[in-house]
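Handing you a structure now.
Every protein chain but one is kept in place in this view of the complex.
Labels run A and B following the written order; every chain starts at residue 1.
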Amino acid sequence: MTAGTTLRPADVDELAAIVRDADAARRTVHVVGNETHSGPAGAPPARADVVVSTSALTGVIAHEPGDLTITVRAGTRLRDLEAHLARHAQWLPAPTLGHGEASVGGWLAIGTDSLATRSAGRARDWVIGATAVHGDGRVARGRGRVVKNVAGYDLPRLMVGSLGTLGALADVTFRLAPRAETSTTLQAHGERDDVHAAARALLAMPWAPTFVDVLAQGTVTSCVVGFDGWPARTEPLTRRAADLLATHDLNATLLDDASELRACLDAPDRRLLGAAPARLALQVLGPPATLVARLVDLEHVAREHGADIAWALRGGTSNATAVIASTGRACLDAALSEARRAGAATVIASPERLSADAVWGRPSADFALMQRVKAALDPRGTFLPGRFVGGL
Amino acid sequence: MESMSTTHDRSAVLAALTARLGAERVTSDVADLLVYASDGSTLHDATPAGVVFPESTAEVVDIVTTCAAHGVPFVARGSGTGLSGGAMALDGGIVVALNRLRRILDVDVPNRCARVQPGVANLAISRAVEHHGLHYAPDPSSQAVCSIGGNVAHNSGGPHTLKNGVTVNHVLGLQIVLSDGTLVDVGGPERPGYDLAALITGSEGTFGIVTEVTVKLSPLPEGVRTAIAAFATIDDASHAVTSVIAGGLMPAALEMLDRVVVAALEAAFGLTFPPGAAALLLLECDGPEDGLDDEISRAVDICREHGALEVRLARDDNERAALWTARKKAFGALGRIARNYCTQDGVIPRTKLPEMLRRVGEIADRHRLRVANVFHAGDGNLHPCILFDDRDADERARVVSAGREILDVCLELGGSLSGEHGIGIEKREAMARMFAEDDLAVMRALREALDPLGLCNPHKVLPGGSRCVELGPGGKQVHA
Partner (left out) sequence: MTDPMTTDAPIPLLATAPECVHCGFCLPACPTYDVLGTEMDSPRGRLALMSALESGDLAPTRAAVGHLDACLGCRACETACPSGVPYGERLEATRATLHDSPLRDRRAAQASRWIRAAVTAPAWMQRLGAGGQRVLRAVGVDRLAERWAARHPDTHLGAALSLWSAGSHWAAQRPSPAPGTTFAPSGPRRMRVALHLGCMQRWMFGGVHRDTIDVLTALGCEVVVPVGQGCCGALAAHEGAADEARGWMRHNLDAYERAGPFDALVVNAAGCGSSLADAARLFDDDATRERAVALGSRVRDVLDLVAELGPLPHARWTHRTQRVAYHDACHLAHAQGVRAAPRRVLEGLPGLELVALAEADRCCGSAGIYNVTQPATALAVLEGKLERLAALDIDVVAAGNPGCLLQLEAGARRAGHTWRLAHPIELVAGRLR
């Protein structure tokens, strides 16, 4: 990064002024949160003339517990937000265990989904309003503070997962959920085929666990099932899940303290193969039923290159995470090409700097439309040109 | 930016399309245009230049390309159940009727999704997959009629969106014809990039015409419990709603009906109303059988704490179905008590419900109008229905004023102009009261980026910029 000082605006007006000035001077802006997470890795920005941190844009703007909505500034740490909500027995529609240090804005810019994506929706489904500063310094508020709203285009949702290339989030309004009274987590190790069959069976049940994940580390494969709710619901459901696992020859253990495991599954890219120094973390995207086979293929490639691999599959969703303790460029190239053979995959962490195409893969058919969207919201390419898919 | 097509351009488009599609599938007959001048709303109408009936995606591309070549605007129309005038062709545009594109192209059970054409009725999807134990979750009241294309255009909700989310949460991908005739597959969660499918969902046809939708299929809940609670005042019922939500419960639906609506439902379906009650609350919990009785009884207890006169659990599926039929046909049943009605669609923060309803009553009184309330109480989405007689011009004018005031109160209380019916033509000008000029400028920039020709459903959603269209309280379009 070529920037010198980091600017820390204290409110949205200051943020807008910085962007406006940069835009007028044809300087590029890189907005950072708490810099806890750089990925999906993103290609290095072509130029980052001005670095803006949201670390001074923090705190709750409005929280009406009865409405189950909260508006917070983009620099607010997720951990602080969770702590605030906990005092009111609420949380975001699902806990964000693995990302406590991240800022709300950074977390949304990456668009990381939670462990509970299958039952509680994706992070973007929780955002009901936002204020953002776009390329020409224009401050635009999209949607609002009510849980149901179709007035105007959904700008907030467009911002989620856009990696800061369409503008800088200043504040965000979330819808909330009552905090679960109890949470239970089951883990069952076993033969790989049994684990997959059990996970499929659990996912087909109409009594929806919060999550059904498959975790593969070394030669060990396990199925992890979680429930959140209140005792009258979670206890019988946990028993039903254990019974079902047993029919697949899997012995389920009810974990006393699953917070570590849940956090690992929530942010597997950072926690799997925790000790490996050089890591290639990939997000494998595609239709849920195709993911297992793709991960197994990826495993073969890693092993051929003598690299350790671990992966976590978020059952019933379109994404899985694989981490390879990479041993070099050949392994990296082979892994990427395998991961993209039957679908999309993005690089979340890499031992070396990669081009945009290497990080994101070749753009999809709707790329031309994405370019038009980028041109509309950031006409001069002020926000991190070259960083996102296809060099957006 | 806006199209200023001439009569000549429109005739050329219709002639070209007639030559290729046949006279049966292109019409500009005065009687046919009269029918296509309105949709589900009764307050407005606008006569299109013609109506075209494509039967394939390729034909939609052809129609759009032809319109683009002559600078003639177009608007897609599904089943015409929209309530904000979104499917009306302003500016002498062409209506592209998509109701014949009604095939379910592919059902993918392992991946829990289905690819369907836009004219498929919402309920038809659920019917087609119910034997797999799946359904398409968003359930607008008009779900037996309304098309999935229309749902995508409006990001439609429904009673069960309280728990299940709205259309955008269940759309995985789209195929769209842009105004220059380009056909694009727009992805969702399975490819990196901007969430364009989500941007297009709810854009009310202003970015192009959606020709295929990939929807998420969800498992049918294992169990359902439905209760109906009667309250002596709307206030009591509203407080009960707030407490149920704040009490940590997540009901599948929380619907409120006032006594005017119930009188209509009584006439239409024989639904009975306990004497002395001013509001009915329809509560539904669904999910795993385990804990379900506990959940509904917690909700029922909360209703009792808030002074419910009577709480009754649906005894069986038939009784539950009867309750829902009544609720879903509630708007239509208002025809029993008034010649016409105009449905509002404001949203307010849940805790403001009692205040909002009081003020709706005051507004109605001041304008000497009757209002019937039926709404999604759980998410603060109100549907005050103003009853009127369209033959009374003065009353029509008062309906428009009252509607405007109701929306203004929604905004004043921190809410929104629309929860699910869309902005369309009806609330277009009100957008300037909800959003700042810069907010709208950004939306306008997006619109121009995606529809540089300005031909996709012009004059909808965003305010101003309209040079040749005025919609007066009489509702008839006036060409300047």
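Heads up, the rule we're going with is that contacts are C-beta pairs under 8 Å (C-beta built on N, C-alpha and C of every residue); 3 or more make two chains touch, one makes a residue touch a chain.
Here the structure is a predicted model, which is why all the values come from computation and not from measurement.
Remark: the absent chain touches shown chains B in the intact complex. When the missing chain is restored to the complex, the residue among B:A19, B:L34 or B:L105 that touches it is B:L34.
From the options B:S84, B:N99 or B:S179, the residue with contact to the chain not on display is B:N99. Interface note for the absent chain: among B:S5, B:N111 or B:S142, the touching residue is B:S142. For the chain left out of this panel, the touching residue among B:L21, B:A69, B:I104 or B:A263 is B:A263. The omitted chain makes contact with just one of the residues B:A114, B:A333 or B:L462: B:A333. Although one chain is hidden here, its contacts on chain B can still be listed: residues 27, 29-32, 34-36, 38-42, 51, 53, 79-81, 97, 99-100, 121, 142, 144-146, 233-234, 258-260, 263-264, 267-268, 275-276, 278, 329-341, 357, 361, 364-365, 368, 370, 373.
Here is the rule we use: only the chains that are shown with their structure count from here on.
Between chain A and chain B the centroid-to-centroid distance comes to 31 Å (mean Cα coordinates, whole Å).
Chain B meets chain A in the complex at residues 108, 110-113, 133, 154-155, 157, 161, 165-166, 168-169, 178, 184-187, 189-196, 198-199, 201-203, 219-222, 242, 245-250, 287-291, 294-295, 347-351, 376, 379-381, 414-423, 427, 431, 434-436, 438-443, 445-450, 461-462.
Chain A meets chain B in the complex at residues 40, 64-69, 89, 121-122, 124-125, 134, 138-155, 157-158, 160-162, 166, 177-179, 181, 204-208, 229-230, 232-234, 236-237, 240, 285-290, 316-319, 343-344, 346, 360-361, 363-370, 372-377, 388-390, 392.
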